[in-house]
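Removed from the display is one protein chain of the complex; every other protein chain stays in position.
Naming follows writing order (A and B), and every chain is counted from residue 1.
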Amino acid sequence: MKADVETNYLTADYRLRSWFLTTDHKRVAVLFFATITLFFFVGGAAATMIRLELATPQADLVRSDIYNRLFTMHGVVMVWFFLIPSIPTTLGNFLVPLMIGARDLAFPRLNLTSWYLFLIGGSVTLYALFVGGVDTGWTFYAPFSTMYSNGHVVLAVLGVFIAGFSSILTGLNFIVTIHRLRAPGLTWYRLPIFIWSLYATSVILVLATPELAITLALVALERITGIGIFNPRLGGDPLLFQHMFWFYSHPAVYIMILPGMGVVSELVTCFSRKNLFGYKFVAWCSIAIAAIGFLVWGHHMFVSGQSPFAGIVFSFMSFVVAVPSAIKVFNWTATLHKGWVSYDAPMLYALAFIGLFTIGGLTGLFLACIAFDVFVTDTYFVIAHFHYIMVGGMVTAYFGGLHYWWPKITGRLYPEYWARAAAILIFFGFNMTFFPQFILGILGMPRRYHVYAPELQVWNVLSSAGASILALAYLLPLFYLGWSLFWGRRASSDPWHATGLEWQTSSPPPKHNFVATPIVERGPYVYTVDGEAVPQNA
Amino acid sequence: MWRNWIPFWEPGVSSYAGDVDLLFAGLLAMSVAVIMLLLVLLAGFAVRYRAGGHADRSHRIRKSWHWEVSWTAATMIGFLGLFAWGASLYLEVYASAPAGLPIYVVAKQWMWKAQHPGGQREINELHVPVNRPVRLIMASQDVIHSFFVPAFRVKHDVVPGRYQDLWFEAEKVGVFQLLCAEFCGTDHSRMSGRIVVLEPAEYEAWLARQDVGGTLAAEGAALFRELGCSGCHFGTSAVRAPPLAGLYGKPVPLAGGGMTIADERYIRDCILNPHAQVPAGYEPLMPSFAGRVSEDELIRLVAYIKSLAAEPRQ
Partner (left out) sequence: MREAQPSFQYATLVQQEQAAQLGMWTFLATEVLFFGGLILAYCVYRYGYADDFAAAARHTKIVIGTLNTAILLTSSFLVAWAGALVKVGFDRLVAGLLTGAALLGVIFLGLKGYEYREEYREHLVPAVNFAFEAAHARGAELFFMLYFVLTGLHGLHVAIGVVVLLAIAHRARGGAYGRQYHSPVTVAGLYWHFVDLVWIFLFALIYLPGRSSA
């Protein structure tokens, strides 16, 4: 079905100020998409330098001061300027109103403000990184960051502080929208799981981010004034910094993964042509992960000197928080059973997510197990663990969602065989990069190491080789997705024959999303036994 | 070459490394089982129920809560088992501290300084006897470092402003790598050293060979007099200060109620922040020596006070 020539949100207005002053959630999503893609490549460039340097045991590419700034830049940019905003501000902003049958988010102008805050925060941090950088690691541990670092700590944390308000506003917008703007007939248990996971993510965004803001503000204050808030020489406590920092930063990792899990639920149902197994369980597991995720921060501090008994409690809670994630994995797998499975690129990404996230999650259990954590914490084992979750999990889900909703967002179909090739190359490159790092960790290579023992070179070379494949693989979508914008086949409103409300309007959607407000009659993943989709509002 | 590049080719060499390695084996076995099961199921379903295929799709599982409860319960029980295993091993090692050979370690950017009670000093090296518990009392002079000996499967952060306790017992003679595992600045990755484990006789010989100025306690005694501590704590002065003979290891009732044990941490805190934990029955009159003593000097003072055995009152 050819798309109509009538206007959609992209063609409604071509003036520059219609973009930079837009309040249309779909345009804000596109603005965010451009910005976070830029940050992804900045962070990726730093990663490239790191892996190049680590191909040899000596420091032969850059000096240690520069190397320390590189891994700090990689962490700061990837965590706060790519992973945390990624799915919520791009796919979330675009799809939340569409999926619930609304015309926009609850507070459209706040949405645009969120983008500008993100831009400002990102600019400040990038400026800090490029006029000399920061060398503290993305975790800014005191007293090194407050008293000893010779980097631009205050500027860097200021940028993150400002970007934090962008996060808070996005989360606030989603919570109010999901509560108040659902279409008639759309009860909570008829919501797509993507919405449930964004809701859980938003609760964390709204509650955890302000705590980070105050922690970073105190770091900046101590650095500027020299008051000993975290400085032991003046009576401060470095461990207080760690508690305050991780109280945010652990829930932050759930901000990063929950939206990805939501995307996977959408992909697995659509490409198995089947209802999600255990919908209610999966929905409530998102909430459980968000809630319990606030109670485990001390597992980053098992060897820090906190009381052993506190350590035991945090270890226990860390095992508990893994249970809802495991339940989701079982439910996704069960969804494929007796379905109609196709292997389109989004599904390849979804399957990759389930496998890679499970490996990441299982190695998380190794780390939750306190006696073993003492051995591998602060080594490459931890780095491998969180890259399996963040890159193997979150980035994979992000790419899966991007491909899945690309026709809806752009009105074009991407070239399927290129997309599948890229997905497979990413999977291969990713494992080659990060699996050797588990081994490096067990062999005792600490993290943030510029030079290392020569006998560890073989695993480092393997990892760096994998990284070069991964880098190429990540560049591929840039080309074929870009190509599709101009020369891709035009998409119909529902190219995947899926059930959600977003597929019941044109691709791309009109400015106010729906010609008439949809009335919802059934749940989000209703398919017949033969795999025919039954849309939510038919 | 102290270590091969194949993981666990070199078994751990401390008294509890074997337990840690066993724990790892258990975790690995469980993980491999789960991931293989998952891969088999995912691949199996994806192929068997592919869109173009003719598999039987009737009799789909309808009520899901049997499955949900089962796999949730199985997961929880499995996880609880792993938690209990790790927790019990951890408590065994870290919630107790056997009386060991005390060695003081000071971490600073970017080196490790070790000081034996007899006054022997080492930089980036630590000589210890085999088959004997060693208790490290660690302090940092500047930022957070972390004392990591992969071969012993042991690690502990060294946080400035406090003492950290870490004990281990090496079971094999040899040289093992010491690494700093908490980012501490420019030369963080070069802050490594060697743990040299010797037979007891060789260890004694090594101790005897070192150029020693004086034992830590003796140097501490000199500092004690230099800094004027003896003015209040010994001898007759107008100021009534708590006696220090036999203090180490004893419980101390505090002025605000409550009790504490006079360990190294307490003694150091009293020197740096005397008003925080005033002993019962005494006025908060002691001046703070914060900024006037380095970590090295604190170690000597602590060693000296530890050495003061209980005497009959003079």
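Going forward, a residue touches a chain if its C-beta (ideal position, glycine included) is under 8 Å from a C-beta of that chain, and two chains touch if they have at least 3 such contacts.
The structure presented is a predicted model; accordingly, all values stated were derived computationally and were not measured.
Enquirer: What are the shown chains in contact with the chain that isn't displayed?
Expert: Looking at the complete complex, the unshown chain comes into contact with A, B.
Enquirer: Hey, which of A:Leu126, A:Met244 or A:Ala397 is the one touching the hidden chain?
Expert: Considering all chains, including the one not shown, the answer is A:Met244.
Enquirer: One chain isn't shown here. Among A:Leu221, A:Ile287, A:Ala421 or A:Val458, which residue touches it?
Expert: Counting the whole complex, the residue in contact with the absent chain is A:Leu221.
Enquirer: For the chain not shown, which residue from A:Leu54, A:Met78 or A:Ile168 touches it across the whole complex?
Expert: Spelled out, the listed residue whose C-beta touches the missing chain is A:Ile168.
Enquirer: Which one, A:Ala213, A:Ile289, A:Val329 or A:Cys369, makes contact with the chain that was left out?
Expert: A:Ala213
Enquirer: Against the chain that's been left off, what residues of subunit B make contact? List them.
Expert: 256, 273, 275-276, 284, 287-288, 290
Enquirer: For subunit A, which residues lie in contact with the unshown chain of the complex?
Expert: Residues of subunit A in contact with the hidden chain: 97, 102-108, 168, 171-172, 175-177, 179-181, 206-211, 213-215, 217-218, 221, 225-229, 234-237, 240, 244, 512, 517.
The rule is simple: only the chains that are shown with their structure count from here on.
Enquirer: Can you check how far apart subunit A and subunit B are, centre to centre, with Cα atoms defining each centre and the answer in Å?
Expert: Centres of subunit A and subunit B (C-alpha means) sit 35 Å apart.
Enquirer: Write out the stretch or stretches of subunit B touching subunit A in their complex.
Expert: 1, 3-5, 7-8, 19-20, 23-24, 27, 30-31, 34-35, 38-39, 41-42, 45-46, 49-51, 55-58, 60-61, 64-65, 67-68, 71-72, 75-76, 79-80, 82-83, 85-87, 89-91, 93-95, 109, 142-144, 146, 148, 150-151, 153-157, 159-162, 164, 177, 179-190, 273, 290-291
Enquirer: Per the contact definition, I'd like the list of subunit A residues that touch subunit B in the complex.
Expert: Interface residues on subunit A, with respect to subunit B: 64-65, 68, 135-137, 141, 143-144, 147-149, 232-233, 235-239, 272-273, 277-278, 281, 303-305, 308-309, 311-312, 315-316, 319-320, 322-323, 326-327, 329-331, 333-334, 336-343, 351, 354-355, 358-359, 362-363, 365-366, 368-375, 377-379, 439, 442-444, 446-453, 455-456, 458-459, 529, 531.
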